[in-house]
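Sharing a structure here in structure tokens format.
The complex appears here minus one protein chain, its other protein chains still in place.
Coming up: subunit A.
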Amino acid sequence: MEALFSIVVGVLTASGIYLLLRGRTFPVIIGLALLGYAVNLFLFSTGGLNTHAAAVIGESLTPTDPLPQALVLTAIVIGFAMTAFVVILAIRARGDLGSDHVDGQQGEEGDIPR
């Protein structure tokens, strides 16, 4: 399970970073979202990966660490708010700058003509 988990986190991070380095806002936002998922999965695994182990002492023989779950919850909420904000900002930037390039460059296919 550890191998699968780490491969998934690795692939998500790699795709996230690749997309983050693209020039248009849409791939960048998808990249940020993928990176966020990778981070959440990674945080979740920091308490050790246990199966059939509730995060409550006394419910199972080897209770798992509840703290990473709380951390992931916080990270998800913050990440969600940030993604929403970046989406709105990207729409605003396309409206104001007439281009969805992150540097506001003009003259490529799909730009609003001035």
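FYI, a contact is a pair of C-beta atoms (placed from the backbone, for glycine too) under 8 Å apart; a residue touches a chain by one contact, two chains touch by 3 or more; residues count from 1.
Rule of thumb we're sticking to: contacts and distances are computed from a predicted model.
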- Task: Name the absent chain as its UniProt record does, using one of the following: "4-hydroxybenzoyl-CoA reductase subunit alpha", "Fe-S cluster assembly protein SufB", "Monovalent cation/H+ antiporter subunit D" or "ABC transporter substrate-binding protein".
- Result: "Monovalent cation/H+ antiporter subunit D"
- Task: Using the touch rule from the top, list residues of subunit A that touch the missing partner.
- Result: 1-2, 20, 25, 28, 32, 35-36, 38-39, 42-43, 45-51, 53, 62, 64-65, 67-68, 71, 74-75, 78-79, 81-83, 85-86, 89-90, 92-93, 96-97, 102-104
